[in-house]
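First the structure, then my questions, so here it is.
A single protein chain has been removed from this complex, and every other one stays in its place.
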Amino acid sequence: MGSEERDGRRQRASTPQQPPLPATLAEFAELARERLDPGTFGYYAGGAGAEITLRDNEAAWARLRLRPRMLVDVSRRDTSTTFLGQRLAHPICVAPTAFHRLAHPDGEKATAAGAARAQAPLCLSTLATARPSEIAEAAPEATRWFQVYVFRDRGVTRALCEEAAASGFSALFLTVDVPYFGRRERDLRTGFALPALEVPSLAAAVGESDARLDMRAIGELLDASLTWRDLEELVGTSDLPVVVKGVLTAEDARRAIASGAAAVVVSNHGGRQLDGVRAAADALPEVVEEVGEEVDVLVDGGIRRGTDVLKALALGARAVLVGRPVLWGLAVAGAAGVERVLRLLIDEFDLSLALCGVPRACDLGTSVLERSLHGPSAVGRESGTF
Amino acid sequence: MGSEERDGRRQRASTPQQPPLPATLAEFAELARERLDPGTFGYYAGGAGAEITLRDNEAAWARLRLRPRMLVDVSRRDTSTTFLGQRLAHPICVAPTAFHRLAHPDGEKATAAGAARAQAPLCLSTLATARPSEIAEAAPEATRWFQVYVFRDRGVTRALCEEAAASGFSALFLTVDVPYFGRRERDLRTGFALPALEVPSLAAAVGESDARLDMRAIGELLDASLTWRDLEELVGTSDLPVVVKGVLTAEDARRAIASGAAAVVVSNHGGRQLDGVRAAADALPEVVEEVGEEVDVLVDGGIRRGTDVLKALALGARAVLVGRPVLWGLAVAGAAGVERVLRLLIDEFDLSLALCGVPRACDLGTSVLERSLHGPSAVGRESGTF
Amino acid sequence: MGSEERDGRRQRASTPQQPPLPATLAEFAELARERLDPGTFGYYAGGAGAEITLRDNEAAWARLRLRPRMLVDVSRRDTSTTFLGQRLAHPICVAPTAFHRLAHPDGEKATAAGAARAQAPLCLSTLATARPSEIAEAAPEATRWFQVYVFRDRGVTRALCEEAAASGFSALFLTVDVPYFGRRERDLRTGFALPALEVPSLAAAVGESDARLDMRAIGELLDASLTWRDLEELVGTSDLPVVVKGVLTAEDARRAIASGAAAVVVSNHGGRQLDGVRAAADALPEVVEEVGEEVDVLVDGGIRRGTDVLKALALGARAVLVGRPVLWGLAVAGAAGVERVLRLLIDEFDLSLALCGVPRACDLGTSVLERSLHGPSAVGRESGTF
Partner (left out) sequence: MGSEERDGRRQRASTPQQPPLPATLAEFAELARERLDPGTFGYYAGGAGAEITLRDNEAAWARLRLRPRMLVDVSRRDTSTTFLGQRLAHPICVAPTAFHRLAHPDGEKATAAGAARAQAPLCLSTLATARPSEIAEAAPEATRWFQVYVFRDRGVTRALCEEAAASGFSALFLTVDVPYFGRRERDLRTGFALPALEVPSLAAAVGESDARLDMRAIGELLDASLTWRDLEELVGTSDLPVVVKGVLTAEDARRAIASGAAAVVVSNHGGRQLDGVRAAADALPEVVEEVGEEVDVLVDGGIRRGTDVLKALALGARAVLVGRPVLWGLAVAGAAGVERVLRLLIDEFDLSLALCGVPRACDLGTSVLERSLHGPSAVGRESGTF
């Protein structure tokens, strides 16, 4: 589907008969829950185990409180940041997530189009239902990165990376926290099974174009024996900078840099891998302290508000990756939904720069933060806040 | 409407047929929720974003625990305090809030009358639905302050300030935390839109007497480029002392004083501007430590109990501003409701002085306080407290 | 009603047709809630203001965790303690609470009888619906103390104390935290009004035997100008030791001892006076540290479990006072209910001595305690504890 046709549909989507797009990410999530079948919604929404880390990812951002400054001229803001030497219009990027055609028939192409309209870099998953070259065609203007899962069959991985490089993707994001998939109990409860989907990487890995795989079978295609040496090899053989995604400790951040990583992403895979690992916001400071002066640090996990973005940058991140909310936007309204979700975050971030008295994102620092012992109060003191 | 007529109605309101006024602020809030349409109630009740700060404002006062002293002669209490050299009968003041005619047809005039009867200073909002001169006429005996939003058209602001000064208002409260309005999601959910309202300041700012504006349009009239220099200029050109409202850090408090502020108000705008900023009670100590020996410090945000007032004064504030509860009083019973809400707080404050063993408000200090790690328990241990 | 008749009824109460008495204090509270009218239940159950302190009293005991010791011979326990040089069979005493005829027609006489059977000292309230002499007659074998409110008309107080002394009461407990009654909002909500009740002290204070008073009127009879000098005077003129009830700080404990107090009770009046004051369990350590080597320290507030009693003694209290649970016992089954409630606590305390490995109550110390940052979990991690 070309971009014209998509634009046509978007236009129809915004005719008066259509309900307007939500104005908050929570409403996008609610609408997505209504539209998707429970299995698919649960696959995206869920985390590993008891979902302690899933919830803590969000709570940890909320535990950080802001110390805003006043009477700064904030009539002009600069939300831009840099990553790998490139200027980004704003620090909100699309995290790599799998199988976008589960959420919308246009899949990753719609995501990429929406991201491009919002000037948001897009990180395409190895488990995408579109090829890197298709994404490049769908969103030629977008900054594109390619997320790498290393298959046991290294040829498959190599071919995908080469296609990404040839298609103008500008960095590889090596995911290091999935030797095996985490145990996602929502999927067990809903009985979620992947429907028949064209997943180019998997077709290549199993050597059959119409292989229908379950998550267990997919997991078995991945290489659980990966080590830092494999990172070094990837760095050595790739023309693209390699970013290590999934670091939660200073030790691993140091190791990644020593092995040639161009940047690191502090991430616990959205709470989907090992339940009970620390929240991303709690791991970020030690990583920034260890390697922040040498390389760029990104973070993902629980970013749901413009103020979360601001807090991440104040802690030293260059940018953030956003996963589930983008999927909710995609499920609700395709490319237009993705764009809207991103714009909501961008606008909130822009407003929070103004209200924090730090008009330039690059000037954010820890002086605007305060760590609180207290998470958000569940309720007001008596009969609700009044 | 003259004060006589209003008194007449108040009398009618207290005839046996009328339900008696509530005895707690929580009940006022509940009644107001019933009486106001959901959009208006939400506009007043809501905060920015996820309302973390809105709730934390209340919770932070509750986290402070009291260490009361016994066997002090408390048969006579002195609730009085001073502000800008003036004696106040008690430390409970009416915070500036917008558009009182949304809550009651008599609007700010009723608020002012109720405040005057409770001997509570009133801070009139720039976004009032009455002129400063009308308020002076409605409540000539009240201590009146004027809250200043700086319009891009400085002439409008100047004219309002001059009218306030000429009408016997005794201080200007420059709000410094609204370069833009915060994002209040309750309004998005309810679809709240300002009805047609006469707002003298806005009419002047747009040059049309019957302009109907939405919050976005109003926000665009404000000057987001305001800096400390503008404060200096206001201080230089105004005959009235200028109080800076919206300070949350020691740094800004110092800067405000250096720029000529006569006092500061520790405030996060009732949690309506930037969600996630620290609670007012959490910011107050560092501001008092920084400038409390040089100028008067006020505080607002989450004050719902006489003990909250006591805690604020014990932390070094001279007085507190109360916003939403006054609006609930206004919505429920006009001037009589405002008076009642204020008297409930005053009486609770007076009683808490007695029960704390500190009969004179001016003797309050941190020795009566203890910071607890524990907010109020949501429930008793088992089946509720017994 | 003589003790024989009461015993007769108790026997009837325990015939098979009667439902058996509850086995937990929570069930007593639940039954009392069913039996009493909502106003009376609320009067007893409620606290001041938002009931933060009411709930925190219970939560604070729960925040203390136990470090039990094993393989101690606990086949024989000694629950006894001493107070004012007297041996008590166990440390659980009946707190002074008002108007027992609200809970049961036999009023304080039933309470005293139940307490006597459980070998629990009883502290009779000034606001009792029975005279000290009647209580002495109803429970001659019980250890009896008399709680003193000082009326403006000192003659009334003096006469009551003299009657108590003459009736074999062995100590006066001067309540120091009620210059005025706290604001109990449950009573405002339920519209609770005291029914016609014979209250000997009040009849004397107003000089009319059938005066029907409300709480406000009663409050006005009390002397809010009481100071440490009045304590000194009471100590000087009374033949009985004077215990100061209502101390929450080391400073006041020191002052009480300096003024001649024979002991102090750490208490916040069951959370009924000033909401937001620290929990009794949180105040106890500093009081024990200040005066525990010189005088006996008691504590009340939130004691609902035998382990709470153990924790109180481990923190240095000689004994505890129990209020509301005794009233629930009284409401449910008169003297038998009181006895049962007390025995449940005594038995739990006895068992907790065994399970803590400290068979003698007098050997309890802080080594069995650990302060936890974590109150009781509201729920298990997922679908409840399993």
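Points to keep in mind about this one:
Residue numbering begins at 1 within each chain, and the chains themselves are lettered A, B and C in the order written.
Heads up, the rule we're going with is that a contact is a pair of C-beta atoms (placed from the backbone, for glycine too) under 8 Å apart; a residue touches a chain by one contact, two chains touch by 3 or more.
A quick note: this is a predicted structure, and the numbers were derived from the prediction, not measured.
Contact with the chain that does not appear here is found for just one residue of C:Ala32, C:Ala48, C:Val74 or C:Val266, C:Val74. Summary of contacts with the chain left out: across C:Ala32, C:Ala45 or C:Leu64, the touching residue is C:Leu64. Residue-level contact of subunit C with the missing chain is found at 23-24, 27, 62, 64-75, 305, 307, 311, 348, 351-352, 354-356, 370, 372-374, 376-383, 385-386.
Remark: the residues of subunit A touching the chain excluded from display are 25-26, 28-30, 45, 49-52, 54-56, 58-59, 62-63, 176-177, 179-180, 182-183, 185, 188-189, 223-228, 230-231, 244, 246-249, 251-252, 255, 273-279, 282-283, 304, 324-325, 328, 373, 375-376, 378.
Operating definition for what follows: only the chains that are shown with their structure count from here on.
One inter-chain figure worth recording: subunit B and subunit C are separated by 41 Å, centre to centre, where each centre is the mean of the chain's CA atoms.
The distance from the centre of subunit A to the centre of subunit C, each centre being the mean of the chain's C-alpha atoms, comes to 58 Å.
Those residues of subunit A in touch with two or more other chains are numbered 381-382.
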